[in-house]
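Structure below; questions to follow.
Note that this complex is displayed minus one protein chain, with the remaining chains in position.
Per-chain numbering from 1; labels A, B and C assigned in written order.
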């Protein structure tokens, strides 16, 4: 086997998902990622750490070495190496191994824990390869289409929260736990999002009245982002091809019930002979 | 009466709902199931148990014997016995009686309580027989159609929750109650779903800021599953056949209650000969 | 003025809203109802009761006498007296005055408070007269159309809550505050609806895991009633007349963009000459 064909073959297994070998690789990788995150999570439990600490740290090094080999193989077999290294998933792959090595040099390795949980982001590549995200794509498009509306909505919520938080600071004051405006704004966010921890609650009648207003506002305005996303999803899914009748000449799908002519080739649609496409 | 006709007759009463006898059987069964679950619930209240314990245990044996007879009659009268026994409802029926008998043999009968509350699942068969689930079917289809999108959504939520949980463990630490990562992830789930128990709350400014981000995220992304389900429900209910009148000449459907003429070809709609399908 | 014309005139003012006198009556009644409820609310605050108790009780008697006169006038001027007395609003009107008189005879008058707050229901009659509920009618129709689906949904939620509640009782047990199954079911409802009081929280790892599952379930399935109501509202508002193009011959409105012929009289629709009807 020549060097070049080996490289292409490795790239095929690692980057694609069409052969059985490639699919096996993906499934194994998925489990290794999930296990490595699980090990990081369990290591933080002191009772487990006391008993299985050595084993978990050993496993962690095993995972790190495996991910390092995978990372090097990806660089080796990538068509455009520079592009891979600086791509989104290239950086995520690097972040999956770097912290463990750094913990050898830098003290306070504890912060590597967060970075280790970032490994979960790598799963999205596998989901993408498995065409699991095809439908999610519709979601992302709907979200992007409504981005500006959602930003304005969030800014409006921020304004409400800041003004109410400041008012609560004046009404309740440090005596009732509302020590400063940032804390009051935190309370307002807890309230308007209907989370309601209860670590901080209004105690004066006026404060309770204002809190009631804020809660009802939060309860009512959740309808807004929901309405936006639903409308955009509806529009996006309506414009998808292959939904509804398909044309018998050119095969273009997604004709609405009222359409008489194919929007793609102009052929008259034959409603009797063409079977309806499966809904989902 | 021959043996075979008896079997058919019993099967008719138990498995169907077309005769008055069968309907009476269903209504009685519905109440017996609800009462038996209520008895299990009340038995767990110590003050009631102290006073009515004997009665409740007596009732429980009565219900168990009744359900056993019903289970045996179902096996006796089922058209395909093997298929019934291993069907979903066949197993649920067995689970409804088994725990009480097991409690005679095995100590720690307390665990039979959960299994006794599973009896509630048997009610769904009656709802199904009463055609109460016909519309729910639309729901299930919409849910199934959006299954992949919802799974990707849940996985994204899991990723957010794990990364935020890990970060909170580092920021707040065991000093503020965030003892380990699993506990922090539990807190993140409590927060992102807007439940907000308040048994664990961030105390540092950075932790509160991160918590605020998480709450707003949770508040905003609830729009996503709602949007998905609504869109699919809309599509599913639009693709239902015979929604509204259809034109007898051109076949255009979806005419509203007020329509007298086809909107597509102008033909007069014949309301007498074409049965109007019930809207809901 | 004859007796009969007086009766008709009083009935006109009380039951209708077309003349200035009738409208003034409605506005005054609206304020008196709101004030009488406010008085009942304030009477329960001990500091206010100590100081203004006499005044508030005096006011209450004033309101009761006024409502009694109104009730008698309604009976006097109703077209069909029997029907009014036993109608929904007739009973609500009686409930608005009865408790105060009963409190003279029966001790424990405190329970009259709840009945006094029922006076708020009387406001809906005024809203109805003011055609404020015309649009709400669409809402009610959408709710009724989705009644069965919502009932099945609620029953499914009840089943989830009962099974999870029983499981939590076994996992956490009285030691962690889950004293009995009814209390555990109450906790499960608090959790699945994302209310999350935090008066009762799981303390064991297994309990927390199960609680997490329940929270995510509650967070995800709120999409279901929302989807149902939205879909039905969409269908209901689409079938409303006078939306979209109106026919130039018969005036029937609500033609969709694809319609070529009027659904009511069969006239060809003239898209150039007919002005679009205002959206809302």
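Note that in this section contacts are C-beta pairs under 8 Å (C-beta built on N, C-alpha and C of every residue); 3 or more make two chains touch, one makes a residue touch a chain.
In this text the structure is predicted, and so the values were computed from the model without any measurement.
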Option touching the unshown chain, where A:30, A:118 or A:235 are the choices: A:235
Residue, one of C:21, C:102 or C:127, that touches the chain absent here: C:127
Subunit B, residues in touch with the chain not shown (by the definition above): 194-198, 226, 230
Interface with the undisplayed chain - residues on subunit C: 37, 40-42, 44-46, 110-111, 113-114, 116-118, 120-121, 123, 127, 132-133, 135-136, 138-139, 142-143, 150, 154, 157, 182-183, 186, 189-190, 192-199, 218, 222, 225-226, 228-230, 232-234, 237, 257-258, 271, 279-280
Subunit A residues touching the omitted chain (full complex): 145-146, 148-149, 151-153, 155, 158-159, 162-163, 165-167, 169-170, 179-182, 185, 191, 194-198, 201, 205, 208-209, 211-212, 215-216, 218-220, 222-224, 226-228, 230-231, 234-235, 238-239, 241, 252, 254-256, 258-266, 268
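What we mean here is this: only the chains that are shown with their structure count from here on.
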Inter-chain centre distance, subunit A versus subunit C - centres from mean C-alpha coordinates, in Å: 39
Approximate Å spacing (C-alpha centroids) for the pair subunit B, subunit C: 27
Subunit B: positions in contact with at least two other chains: 182, 194-198, 218, 222, 226, 228, 230, 232, 234, 264
